[in-house]
Structure formats: structure tokens, C-alpha cells
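Missing here: one protein chain of the complex. Every other protein chain is in place.
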Amino acid sequence: MTREQRAQVIGQPLRVFAGLLALLLVTFGYAYLPGGPLKTEVALAVAAAKALLIATFFMQLRQAVWLVRLAALGGLVWACFLYIITFSDYLTR
Amino acid sequence: MSTLEDTGALAREPGRTSFLTEGGTTVRSWLLSTDHKRIAFLYAAGITFFFFLGGAAATLIRAELVTPAGDLLTADEYNRLFTLHGVIMVWFFLVPSIPTTLGNFLLPLMIGAREVAFPRLNLFSWYLYMGGGLLTLLSLLLGGVDTGWTFYTPFSTLYSNSYVLLAAAGVFVVGFSSIATGINFLATIHLLRAKGMTWMRMPLFAWAMYTVSLVMVLATPVLAISLLLIFAERAFGLPIFDPRSGGDPLLFQHLFWFYSHPAVYIMVLPAFGVVSEIIACEARRRVFGYEFMVYAMVAIAVIGFMVWGHHMFVSGQSPFASLVFSFLSFVVAVPSAIKVFNWTGTLYRGQIRFSAPMLYALGFVGLFTLGGLTGLFLASIPIDVQVTDTYFVVAHFHYIMVGGSVSAFFGGLHFWWPKITGRMYSETLAKFAAVSMFFGFNFTFFPQFILGYMGMPRRYHEYPPEFQAWHVMSSTGAVVLAFAYLWPLFYLGWSLVKGERADDNPHDATGLEWQTSSPPPKDNFAEPPIVTGTPYRYHAEGFAPHEVRPIHAPQDPQ
């Protein structure tokens, strides 16, 4: 294995993994912090950050062509339709 | 499945090679083939079977409704029959019909590709379709389902004593077949277009396949989860929608209609594509406003996702939500109207040939318009409250799905029959079928608008005697309609065996599919085609309509 290969095959995933574990520590700690405000929001924001790390680096959206990114985005946009419109009912009952 | 045996007859012609013979003529070579053209035949066999099964249920329903008393069927049997009719027709015929048969066969040909993007996935999706079909069929043989095709909770989860889980499992599985087809088509269109086949040079049928695939891929998973939640509640007692423990049955309706309203567009977008091809060719005209036809389909596919709550106006959703859904439903009518106007514009001063496919296509435009306009009635909250769950609704959606989609399917089947099988059919007999279908359909379903307006509720096996005249009219029409569906089996079957050989381009149509032989070789084209111009070059560009003369359609590559 060359040096470059080692950096690419092992180094980069390891760095991402370290970031994920750090985020896990943050979210776990904050959840148990007595009296911390906006707990659900923070937990979800950290989950989103972790998801972004996984999608960008592990799932390699960073190197992907625009077409592939568009496919990834499509599901999210359509899920937004589902949420926004359904809650236009629940929030106004 | 006659198609399988008939290939032998087609193959006997010496000196011709086509996908029908290349790769073997055994049943095994068909069932394991990854050729998109053969898979289209497999699907054709499947949907034909389910179409006539669903049709048989419809026949019994119409027979029961001839008299006001429930004398032929009990209330329970009637419930199970209309559920069967709905489930089979929606998921095992209408949704897959055009995309999996005509779409599978024609899409790669139309964009100049050798295959679809994922051929093995394509074959797998047919097995999923058949597997799902068999599960649902099993639930029918065991005694059927009585929830209606909508599986509304809490009836489906807490009360129904029928085979809900089995039927839902079948629909769940067939959903994955839909998703697989959608993914395949999207990847094919994005990545396998021939050289020069830019987006704005694609035939409208290919665009229709693109938009319908978008809807299939983005809507079907939500159907899967809503059925899975029914499964969790019914099989494991997890009270997701159970109001007694704080659940909301309306949430199921939101999830279900998030799929099932776009599903209507899954049924009708392919029909738009078919009809655009037929009308342009048989009127010898360029499609009027091609680009707007494309934008309209994309707009329908996207906005179609935001209108589902018009199925829930009387369900107890908030008045504000009803208002939003009503508004958006009116908005989605705009691109639909653009399409109707553009078809009419295409016909204007064309050299119209009243061939059988054209009769089906013209019938489609009329019936779709009527179905669409009554859709506007239903999108308007005060009128919908009045006619909810009446025959008015039944008539409306049959105008779109049966008058619209099924007419277009038969039109497309006739139009591309020579290309698909390499044989001609009897034009006279086909015209007779097309005209019978149009009249039989209106005869069956127009009285239902009146019945609904008078207050006849849907899903009842008995009714007050004053409705009888309209019901008898409707049932008589259904006999004509049944004839119109059975009749093509006869002359198309005859054509398969004894039909005259078809030319490569019998309609003198533009489009890449007409430039390969009929039926096409296994690899579709002798050499990869190169596209140099816009589609539908039936006359020179820039001419005023009155200057149009019938000319020989220029072909690509020249």
C-alpha cells in the first residue's frame, strides 16, 4: 500500500469517524445536561450534522456528479412537501 | 398466456431475425430474458390477466346493480367485490399498464438506446409484480378483502374480518416493482440517450415516461410505509392510528393519499405521452407548443404531489388545509388544460387520418376533458361536500382512469402493434372496437354523474327504486364496454398468427423506433443512431397551418 493509498483508503474515513464520535459525545452530553434549553432541537441538529458527514464523505456526495446529488436531494425535498402540507392541517385544526 | 406460444408462429418466417427469435424461443428463454422488449411481453401477459380479472368483478358489480334489491350478492360479497375490483385495477393494471408494456418496449428505442440502464433489475421487477399479484390473488381465493381499495383505518386495522394483511402485502410488493421500473427509466433517460438526443428533442412519450418515473419513485415509498403501519397495527396491535390511545386515523389518510393522488398521475401521464405521439402522426402535424407540453407534464408531476387533501374535505381536516388543497387542485388543472388546448392546436388544419389509434386518441381527449372538468367541480369544496362518496366521484375518476388511460393504452397498443409484433391488424375491426369503446364508456359512466348528483352513494349494493333507470342504463353500457375490451383479443390474436407483415414504418411516422426493423432486432439498432433535429418533423418548420401539405416525414438519421 502506498502512502497516498493509505491516506485515501484509511486516513480520510478515520478522520470522518473521529468527527462522528465527537458529535455523538456532544449530543449525548447535552441530552443529560440538567436544564439545558432546546434539547430536542440540539439533538436533531447534531443528528443532521452527523447525517451530513456520512452523506458527504462516507457516501461520497462530495465527489459525485450533479446528477447523483440531485437524486439525493430529491428525496429530501419531497419529504418536505409531505411534512409542510400535512402540518398545514395539524397546525390549523 | 398466448403471447408465449405465439412467438413460434412469428419465428417461422425465414430470413428475419428479431428479438422474438434471437436468444431462443423456449418459454425459459422468455422468463429469464433481460431484453426490455421481451420483458414488455411478460408484463403484457400479466396486466392482461389482471385486467380481465378486475373486469370480471366489475361485471358482477354492474349485474348486481341492475335491480334495486340486493338479490344477486350479499352486502358483504359486494364489499369484497368492489375492493377486489379497485385493488386489482389500480395496482395490477392501471399503474403498471402503459409504463411497463409500451414504456419498457419503446423507451429505449425512442431515445436510441440498446437496453434499459439496469436490465436484470427490469426482469426482477416483473417477478416482484407477479409475486405481489399472486399474494393479492391468494387473499381473494381465501375470501377477499372488504375495506375498499383505500384500506382506511380504523376499519382495516381494528374491525375488518377479512384478509387485509395478505392483500396489503401484495400491494406492498408490487410497489417495489413500480419503484424498480421508475429507477430504471430515470437512469435510462439520463444516461443512455443517443448522440444528439437532447432533452428538447425527446419524443413526448419519453418525457411522459420520465415524469411518471419521477412520480413512481417519489410517491410509492409512502404507500409502502402506510401499508406497513397498517401491518404493525393489525398484526402486532401497535396503536399507531388508534384514536382510543391518542392516534389519528386522518394521519393514515394523509400518508395514503400522498401516494394515491399522485398515483392518478402515474396512470394518466403515460396516456398523455401516447396520445401526443398518435395525434401528431395521424394529423401529420408538429406538436403544437412542444415545449409547453413538456413543462406541463413536469408541472403536473410536481404539483400533483401537493393536492392530495382534496380527498379529505369531509374527513375533519382543518378548513385552512381544505382551502389550500382546493386552491392547489385548481392550479394543477392549468397544465392539464394546456395539454388539451395543445392537442387541439395540433389537430388544427392537420391532415387528419381517422385510423383506429387516432379514434382512441381523440376519444381520450374528449373523455379526459370531461373527467378533468368534473374534477374541478370536486376540487371546489362546497360542491365536493355535496357529492362526496356519491356516484359523481365514481364517474369522475372512471372518466380519467378508464376513459382516459385505458383508451390511450388501447390507442398506443394499436399504434405500435406493427412495430412490436411485426404484423398488421384489421383496421376495420379495430375502428369498430375504438368506436364501441367510446360509446360503451359514455353509456356506462355518464349516467353515474347524474346518479351521483341525485344522491346515489357509492359502495352500496342496494338503492331506492327511483335510481333504477340510470343504473340499468349504466349496466347496459357496461355490456357494450365489455365487448369493446374483448373484441381486440380476437383480431389482435388473429393478427399475431395470420396478420399481414408490417413495414418498418407503416404510419410514416417520425421517431427513432420507426427506423429499426419491425419487430426490432435484439440490440434494437444495427448501429447507434445519431439525432440531428427536433421530433415530429411532419412538415417544414415555420409554415403557417394552412400551408401544410402532406409530405413524407423526414427520418433521422438522414
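The chains carry the letters A and B, assigned in the order they are written, with residues numbered from 1 in each.
Keep in mind that, in the parts below, contacts are C-beta pairs under 8 Å (C-beta built on N, C-alpha and C of every residue); 3 or more make two chains touch, one makes a residue touch a chain.
Here, contacts and distances are computed from a predicted model.
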Should one name the undisplayed chain from "Branched-chain amino acid ABC transporter permease", "NADH-quinone oxidoreductase subunit M", "Zinc-regulated TonB-dependent outer membrane receptor" or "Cytochrome c oxidase subunit 3" using UniProt, the answer is "Cytochrome c oxidase subunit 3"
Checked against the full complex, the residue among B:Thr34, B:Ser315, B:Gln351 or B:Gln468 that touches the missing chain is B:Thr34
Out of B:Ile47, B:Ile61 or B:Ala113, only one touches the absent chain, namely B:Ala113
Touch assignment to the omitted chain, from B:Ile183, B:Met312 or B:Ile420, lands on B:Ile183
Contact residues on chain A toward the hidden chain run 1, 5, 8-10, 13-14, 16-17, 20-21, 24, 27-28, 31-32, 39-40, 43-44, 46-47, 50-51, 54-55, 57-60, 64-65, 67-68, 71-72, 74-76, 78-79, 82-83, 86-87, 90
Across the whole complex, the chain not displayed is touched by chain B residues 34, 113-119, 121, 179, 182-184, 186-187, 190-192, 217-222, 224-226, 228-229, 232-233, 236-240, 245-248, 251, 254-255, 258
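Assume only the chains that are shown with their structure count from here on.
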Chain centres from averaged Cα atoms put chain A and chain B apart, in whole Å, by 39
Seen from chain B, its contact residues with chain A in the complex are 190, 217-218, 222, 250-251, 254, 258, 305-306, 308-309, 317-321, 324
Touching chain B in the complex, chain A uses residues 67, 74-75, 78, 81-82, 85-86, 88-90, 92-93
